[in-house]
Structure formats: C-alpha cells, structure tokens
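Every protein chain except one is present and positioned as in the full complex.
By written order: A, B and C. Residues from 1 in each chain.
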Amino acid sequence: MNIRKLALSASLCTLALTSLAPTQASAAAKDQYFPVLVYRTGAYAANGAPWANGYIDYLKLVNARGGINGVKIIFEECETGYATDRGVECYERLKGKNGGATVFQPLSTGVTFALTEKAPVDKIPLITAGYGRSESQNGAVFTWNFPLLGTYWVGADVAIQYFAKKLGGVANLKGKKIALVYHDSPYGKEPIPVLEELGKKYGFDVQLLPVAHPGVEQKATWLQIRQHRPDYVLLWGWGVMNSTALREAQSTGYPRDKMMGIWWAGAEPDVKDVAEGAKGYSALALQHGAEPDAKVVKDILSMVYAKGQGTGSKEEVGQVLYMRGLLSSMLGVEGVRKAQERFGKGKVMTGEQVRWGLENLNLDQKTLDAMGFAGVMRPVQTSCLDHMGSSWVRIETWNGNKWEFSTPDWYQADEKFLRPMVMLASGKYAEEKKLKPRTPEECKL
Amino acid sequence: MGFFLETLIGGLMAGMLYSLVALGFVLIYKASGVFNFAQGSMVLFAALAMARFAEWLPHWLGLDSLWLANTIAFVIAGALMFVVAWLIERLVLRYLVNQEGATLLMATLGIAYVLEGIGTSLFGNNIYSIDVGMPKEPVFILDGLFEGGLLINKEDFIAALIAALLVGLLALFFQKTTTGRALRAVADDHQAAQSIGIPLNRIWVIIWFVAGLVALVAGVIWGSKLGVQFSLVTVALRGLPVVILGGLTSIPGAIIGGLIIGVGEKLSEVYLGPMIGGGIEIWFAYQLALVFLLFRPQGLFGEKIIDRV
Amino acid sequence: MSTANILLKVNSIEVIYNHVILVLKGVSFSVPEGGIVALLGGNGAGKTTTLRAVSNLLRGERGEVTKGTIELRDERIEALTPAQLVKRGVIQVMEGRHCFAHLSIEENLLTGTYTRTDGKAAIAETLDKVYTYFPRLKTRRTSQAAYTSGGEQQMCAIGRALMANPRMVLLDEPSMGLAPQIVDEVFTIVKDLNQNEGVTFLLAEQNTNMALRYADFGYILENGRVVMEGAAAELANNEDVKEFYLGLSSAGRKSFRDVKHYRRRKRWLS
Partner (left out) sequence: MLYRENGQFKTTYAADQQIFPIAQDRWTILGILLIAFIAIPLLVDEYLFRAILIPFLILSLAAIGVNILVGYCGQITLGAGAFMAVGAYAAYNFHIRIEGLPLLVSILLGGLTSALVGIVFGIPSLRVRGLYLAVATLAAQFFTDWVFLRIPWFTDNSSSGSVSVSNLQVMGWQIDNPVSKYLFCLIFLTIFALLAKNMTRCAIGRQWMAIRDMDVAAEVIGIRPLFAKLSAFAVSSFFVGTAGALWGFIHLASWEPAAFSVDRSFQLLFMVIIGGLGTIMGSLFGAAFIVVLPIVLNQFLPALGGVFGIKISTAGVSHAELIIFGGLIVFFLIKEPHGIARLWSTGKEKLRLWPFPH
C-alpha cells in the first residue's frame, strides 16, 4: 500500500468514525428537535413513505407559519426498514442530538414494544397514533406511551359494531362467522383478545388466519375463506399484504364488500393497483380519510410545495397515509405548544415537558378549525390517566377510483367494554415490571 | 371433495410458479456450481424493470397499444438482464474461479444487495402493476358435480402453461446442445473445464443471462398476479425447498419438486393449519423437503453424491 | 537444439502465490516441436506451478507470473486465457486427472471438443482415434467417470485433451497414484502419440526413472529453480541424478544407512 492510499483510507476512516460519534447536546438548544423514524425502503416502503412525507411536511408547515410560538423545528430522518433492531439503533442515534429529542413516533408496533422499555429511562414520549400497544392507553402504567386517537382494540370493537349495524343489530351477530386475516406479528395479533371477547359476548365465531411476513403468499388463506365462507373478513394487514389480500379475494371470488380493513389497510397504495378489483372494499378510517380539500392540505400546498420544499410528490398530498403522518406530526407539535403554555412560551421544551403537554392536550373544535383541520378530525382531549383521548372512527369505501365515506356515521369504541381489558392488561404489565402505577395526585405535579 | 380438488389445483398452480423460481437456481448451479441466492433479487429487478418501462414507454413514445408497450418493455428488461449477467461475470465470477461453495454463495448474497439497491433506486419503491391482460376473475366449472362449482383461476392456469413451456425449452437446450454439455462440465470442475479450453467467462454470461430471462418471466407472472414490489425477493425463499427437494442439478426435479411443495403446503395449511394455529405453510414446505432428503440426500432427481476418498 | 523448431520458450519466470509466497525463482527452459520434455523434481520443486504458468491456470490458484516471459512460437502468451491457448493448440492435463465426475467417459471426451470448429465428422474421427489409442476407454464409454479406476481416469483425461486436436500437451504427474504397470501403459501411449501424431509433450514427473526413459530432454527443478538440464540419456547417467532421484550410486544399490543426508547444493548450482 503506498502512502497516498494509506493517507486516503486513513482520512476516510476518521471521517467515518467522526460521523459515528453523534454531536452531543449543545448546552442551550435553540430549536425544537423532532427525530423522524421512517421506512422508505424495503417491503413496507410503499406505505411508510407517504406517512413520513406527511409527517415532515407538517413540520415544514409549522416552520413556514413561524414555528411553535416562534420556536423553529428541526428534524432528521432515520431509516428503520421496519426492522426492530434498526429502529432501536436509530432511536439511540437520534435521541441525544440537538439538545434531545422531543418525541418519537416509530410507526412500527415492533419498534414501539422495544422503545417502551427505553423511553422511560431517557424520558422521551412515544406517540403511536393509531398503533402501538393497546393497553398503553393507561397512562398510569405506560407513562411515556401515547396511543393517541385510537388503539387496535378500538378498531376491533368498531369493526364489530359496524358489522352488527349492517346485519341490523348485535343480536344478529349470533352464529355468524368472522375471519381475521392478520399480519403474523405483534401488530396483527393486537386485536385478537378483543375479537375473542366480543365473540363470546355476542356469540359469533372468530376464525384466525395468520399471514406470514411480508404477506405475498395468501393462496391457502383465501382457499380456507372460500371453504368456510365467513360472513365478514377483517383484514389486519400492512404494506403489500393488503393489496395481495384484495387480489386473492378477487381471484377466489370473495365479495369485497364483505371485507373490512383496519385503518392501516385502507390507504391508496393498498388498493390503487387492484383498482376495480377492490371496488366495494371498506376500511376503518381513523377519523380522517383522504382529505384533499382540507385547509391544512391547501396550506401545505401553498406554503411548502409552492416553494419547492415539498418532501414527496404533490399528488400524494392529502392521501390517507399522508394525512395520518400529518396528524401524528400535528399531535406532537401541539404537545409542545401545550407544554409551552405551562413552562414558558417561545422556549424549547424537553421530552419531560412535552409529556406534560401531551397529557393535557385539549384540541377543541375551534383550535382544530384554526389550524385547518376542520372536517379532518374531531376534538381530542387527553389526561394523565388516559393517554389515548377520545377516539372516533368512520368507515370509508373504495369506489374503484378513490376512497370515500359511504356513511356519515362516526363510531366510538365501547369504553365500558374496553376499559376493563385495558386495566387488566396494563396491570399485568405493571406487575411484571414491578412498576407502581401513578396516582391522580402524582399526575398533578 | 370439491374443496379438496380446489386446494389440489391451487397447490399445483402455485407449485408451477415455485418451479419457475427454482429453475433459476438450478440453471446457475448446474453450470457454475454457484448457489445463487440473488435469484430473488433478479426476479425483483427484472419485474421492476418490466413494470416501470411498460409504464414509462407510453409516455415517452406516445404509444397507446398496451401490447406493444409490454413487448418493448419485456425486450428492454431482457436486455437489462443480459447487462446484469455480463456485469456479474465481469466484476465478480471471473475473480472467484475455483473458490469454495460457501464463498460463492456469499458473493451472490452481495450481488443480491447490490441488485436490490440499484433496482429500487432506479425504479422506485412502491407497488407497481404489470398488466399483461391476464384475466383476474375466477371461473367455476363442474357446477353440477360439486356444490358451488370448482374454482379455477384462469390466470394461474395460463401462468402454469407458460412455465411449463419455458421448462420444456430449457430442457431441450440442455440435452441437445454442445453448450449444454459444456455447462455440465463446468459445474463439475471449473479448472478442468478451463484446462480443456471451455471459456468459463462466456459460459457464465450465457447461463446467468438465461437465468435472468427465467427470472424475468417469473417476475412478470408474479407481478401480474400480485403486483411488483420489494417483497418479490422473498419468493426466493419459497423456491429453496423446491430446489433441494427436486435436486440442485435437475430441471425435471425443479418441476416435480415445485408441484410437490405447492400441493403439500396448500394441503397442509388448509387441513392441518386450523388444528395447530395456521401459518404453517412455509415451514411445512421445508420440513417436507427435509423428509424427502432423509431418504435421498441429493434430492429426488439430483445427481448422486459421489464419495471417493 | 536449434531455435528454428522451438515451440515453447520459457524465459526466467517468477511466480508468486497470494502476493507473498515466491514459488518460481527464475525458471527457463524450452520445448522443441515434436519433442517430449520432462520437468523433474521432488514435491514442491515447482513443476506444477511451471505448467500452470504456461497454461495460464495460475489465476484460479491466486498465483501470478511477476517476471519473465513465456513464448509460444515467438508469441507472448502470458496474458491469454486458457481457452485462447487451447485454440492455439496447447492443452494441459491436470495433476490428479480431474475428470468430470458426473459425466460419462464419452461425454468427458466430447467436452474436449468445445473449441473445435471443424464439424461433427472431424470430431467423430478424433473420437475413433482416441478409442484406438485407449481401447480401455471404449469399453467404459457409458460409465460415470467417477466410478472408473485411476488408470482409466488418467487415460480419460489425456484422451479428453487429445479431443481438442492439440499440438502440445502439458502433462502433469501422469503417474501419480497408478500401479507401475498402468504407468508403463500410459507412458507407452504418450510415446506413441508423440511419434505417430507428432504431439509435443511437456511432462512434469516425480517418477524420474520412468520419465527419463520416455523423454528426449529433461530439466531438474529444485526449490523453484532449474538446477540441471540435459538430454534424457545424459541425465539418467549423471551421478547426482542417480543418487538423488534414482536411488542409485556408482557403487550400485546402497543400503539406506549410507544414503547421504545432505545435498551438495554447490555442485548443483555450479
């Protein structure tokens, strides 16, 4: 090896090593720092990318509107590839940068599980809007998790409500067969306890049909569905699994209007390529659907995209997953805003302060309208003990061309039914971890 | 009974598609002794190229015939696979003559990463569709005999026919040509083949190109069925039990193996799955292959493993 | 030896394996058209490496020729591929035979014709010729090569090389692992081929006795250097060769007790 080569490789190595050592927290950060865990590659990229674009575009919009009471936002992406260990590495890499992370939103149930153990140590809240572990609604035990807007148990409960409604009342559920086609991972398994409980309660039969990651092989699953002819199929998929399920349904002739997807199975990438073949397929909508007409979307187009600063392509702005990312982002920002009300406007908030903000969120209709979210979502209020806030679900249907709301109804989960399950599951968790649940008094601090 | 037949047919159709992937493995293994783990990535790469060019060409050239756009896209994708084959030989295999199997296998994993990276950065990461005009809706036959009729999927049926045709052509190519014999010689002993003047380089380009074409056909069929997306690389994992069941060096083995695996996994999932929780087809396929291996360690049709000290 | 009919000329080549191991330290020799030249020497002397350097099979073993030249009829051939060399009529039969284990004997032979472009009839003719030289192969034509005996495999390997219609064959250790009788048979055929077909042979052998009996000219290699050269008959009568390679000395057969335990390098190198 000659000297030049040696020098070159040595300097490359140093550069590489210095890039490894994260820049340590500067003493007084001037900006609010949002790390963004994304996946734009791999098997789930088609669904991960629009979510991430919405998430980041909203942060850009907030900056364009002048920041959070003047505090600018900086953000940084890290690619997880929907893999837990990569997600953990990203978390470790980003959490200490730029004065400390504000919130993390992993967009992966697996990563959420791993970070649930780490967040309390680092004192960084986790927002898992519409995913994550369902029992983490209990803020007394899961002090750093925020499954805002809805959990999978809510989703399962609403799906059954909807089926009951279509059948003309819960009494008619008796003897019916409902098949759950689910992604064989913690994500897909979340609704099972609720469905089984409800099955016992109303007397319907739940058939569990797991589909292995990444979900491109479903022939046997749909043959079984053809054999058992369930009255409804509940699709709990993610990424390519959803479109595959619809194609298989088409090729085995299962009526699409008897299929219902969770909100992660109800976006454009899931149905676009199946187009006509998916017509009539419905999915739960976590409050919003595709919202091209919302004011916030128009603001983004005029204040971000018009200046050429858009993250993704213009066409995708306002689509379902884009909106989901945008909402998640907004919730984080509002947490900071709320925290500033208490800890000082125009200051950069720490993770701990943001947690207080998220626990005291109160987005009423007026605030939402002002932010441009009219018609996109309903008011949300959280508390120290309820980390989910109120949850509203609508039903959207694919008409072969776009998602639309078939009925104007809004659904809410049956709190009387779910609350005990949440308490039971979180109690078990607290016992395992030897955690002492927070009391309402501690909350006030 | 009707349902059993349906499952059986479904399994056979799926099996035919596995065979197509398995065929890619067999071709390359036979000719170069390389166990090509990049086969799945080649399927993805070829399918992505096909899907995207079929989408772009009408824009670029103002074509409005779907058929024409598809044909040109297919040719372009085929040409790309040739370039891939040539580059792989030029940049990798050439320098790994006479290395151990494990090293070669690792090199193909490296190639797989590179192909995935290049493929997705050139062609994108979303779900794309290949529309070659395959019928999607199911057909029901023998209504009278069984309740609800027998479900036959026209698309699967056509796919299976194409696969069978391709296999037939390849078998001929291998049995009847001088190149075929040279390929087998190379598989046995790189160096000896080299010493008698068989140009390894050319043989490898040929065989990787043929495997690339097989990958392209597989990609088009799978893509038309399920959409083209990153997960296509996992079809390689479905092809593996097929190859070891049929034998790494046997083209008929890939077919029979594919059918056995296809039928085995669908029947097991449908009849055994519900009893023990479902989702068993992938490991069942592997276990099935393993059981066969215990009786014939070289696979059903593989060349006998020759032990001489 | 006149330069006019020299087929192969190797000029002080140096070969390094794996960038560190220096194996040939300047080997020079030449092979006349139509001759049989033997490279002799013990294990690790560099015989096989020399042959591989000529036939360009070194690359597969991570070796390279770093110095010196190799010329075939005045053409430099270091940069050619083995296939190009076969086209020019030089083919190597590798040590340890290397038959294609899963192919039948006849298929093995036919693989040797890959570079030929003179049509099926000519190939069939060559096949007949090979079968006449090696009648044993004809009887085993359909058996899998792996299951034939060592002698048959050696014959198969030589026959396979002949199928390419070579002008020159590099033969590496044809006697390895074979019974003396079979070795004789193989060498007789080599001699016949040389005389009847005019094929030039470059032979690497440990079996000095046998090699010198059939070769015209010999080079003795030791530690990657040529230490002695001469006509075969001359070498066979050389005292040192007798003592070190043939196990004989002027006093006839010696008892093992009296065998010299050192080598008089000075004399070799002078």
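Rule of thumb we're sticking to: contacts are C-beta pairs under 8 Å (C-beta built on N, C-alpha and C of every residue); 3 or more make two chains touch, one makes a residue touch a chain.
Keep in mind that what you see is a predicted model, and the values were worked out from it rather than measured.
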Chains on display which the left-out chain touches in the complete complex: A, B, C
Based on the whole complex, identify which of C:N18, C:T132 or C:Q181 touches the chain you can't see. C:N18
Which of these touches the unseen chain: A:G67, A:P193 or A:P292? A:P193
Of B:L109, B:M134 or B:L150, which one is in contact with the hidden chain? B:L109
Interface residues of chain A (partner: the chain not displayed): 15-17, 19-22, 24, 38, 40-41, 45, 49, 52, 77-79, 81, 83-85, 88-89, 92-93, 96, 109-110, 113-114, 116-118, 121, 133, 184-186, 189-190, 192-193, 210, 213, 425, 432-434
Could you please point out the chain C residues that touch the chain left off the display? 16, 18-22
Across the whole complex, list the residues on chain B that are touched by the chain not included here. 35, 91-92, 95-96, 99-103, 105-107, 109-118, 120-121, 125, 237, 240-241, 243-244, 248, 276-280, 282-283, 286-287, 289-290, 293-294, 297-299, 305, 307, 309
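By definition in this document, only the chains that are shown with their structure count from here on.
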Which chain's mean C-alpha position is nearest the mean C-alpha position of the whole protein set? B
Interchain centroid distance [CA atoms averaged], chain B/chain C, Å: 44
Using mean C-alpha positions as chain centres, tell me how far chain A is from chain C in Å, no decimals. 73
Between chain A and chain B, what is the gap in Å from one C-alpha centre to the other? 36
Within chain C, the set of residues that touch 2 or more other chains is none
Residues of chain A that touch chain B when the two form their complex: 40-43, 45-46, 49, 184, 208-212, 214-217, 219-221, 223-224, 226-227, 239-240, 243-244, 247, 250-253, 269, 272-273, 277
Any idea which chain C residues touch chain B in the complex? 55, 57, 59-61, 81-83, 85-87, 91-94, 98-103, 107-108, 110-115, 144, 146-147, 157, 160-161, 163-164
Interface residues, chain B side, partner chain C - complex: 97-98, 178, 181-182, 184-185, 187-201, 249, 303-304, 306, 308
